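Note that one protein chain of the assembly has been removed; the remaining protein chains are unaltered in position.
Here is chain A:
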């Protein structure tokens, strides 16, 4: 707490962090402006003792106002440059991501055609599957960057519909079965009765659940079981994914949903995360009117949960009927 307050007051460190010159840095210019205001007040006070002439007082006020206006102009310019840099970066990410999508989708579909061929030998197939895996990973990263860009520019478009959360979770578990098997992890689904349909963006919800489950597999101890459970709450349906493996440390708790953040233990265990998954999951779940969180204890048991609003009509998931 104290450290964070001290770092807030360290103007030079904050400007260094923004990688801009001191005289273009809003934090520094703000301090300079405060200093000038104090000096101007003291100066006016002091001058007023010796010169009672109203013209001189007026001149002093005009001079001080002029200096403050000049500094305000520099500060506004600095903010504009920061905003323009942010806009340019956002456009750059958007253009590059779209340009990367074309070759990635082309590679993906050509590999699919090759892998359909039953006559290719096992070794070649294994190499092609490896290329496919890396290509899919890169595609996911590019998609995640685009989604983060949209979230930051308030351009994330959600299309909420009523859908069965049970069907969605079952599909995500099935899609991750190979990954779980390869990691020697079992995934069990606890199906409850009377689960209502939820009202949210189905694609992004699938993305969020997929992310929580693949994280659970990635950070589980081998030969353990992940429990996926869905329960009904007053206004929501709640999905819980519980695993046994790496705990979330108290130091990481406050940062885990932040962009690009990866916990220290997570970084040691796996080098391949981007730190975007939980940030996107939180953004899309909250934009759908839901909530997301986790509980982690010292034994390594961690539950990530997300709750989504129920569909307005009293409909039940097909699995209940």
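One rule holds in what follows: a contact is a pair of C-beta atoms (placed from the backbone, for glycine too) under 8 Å apart; a residue touches a chain by one contact, two chains touch by 3 or more; residues count from 1.
What we mean here is this: contacts and distances are computed from a predicted model.
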UniProt protein name of the chain not shown, from "Lipid II flippase FtsW", "NADH-quinone oxidoreductase subunit NuoF family protein", "Spermidine/putrescine transport system substrate-binding protein" or "Response regulatory domain-containing protein": "Response regulatory domain-containing protein"
Absent-chain contact - pick from A:32, A:67 or A:146: A:146
Hidden-chain contact residue, picked from the options A:112, A:133 or A:190: A:112
Candidate in contact with the missing chain, chosen from A:12, A:73, A:98 or A:137: A:98
Missing-chain contacts mapped onto chain A: 98, 101-102, 104-106, 108-110, 112-113, 139, 142-143, 146, 155, 157
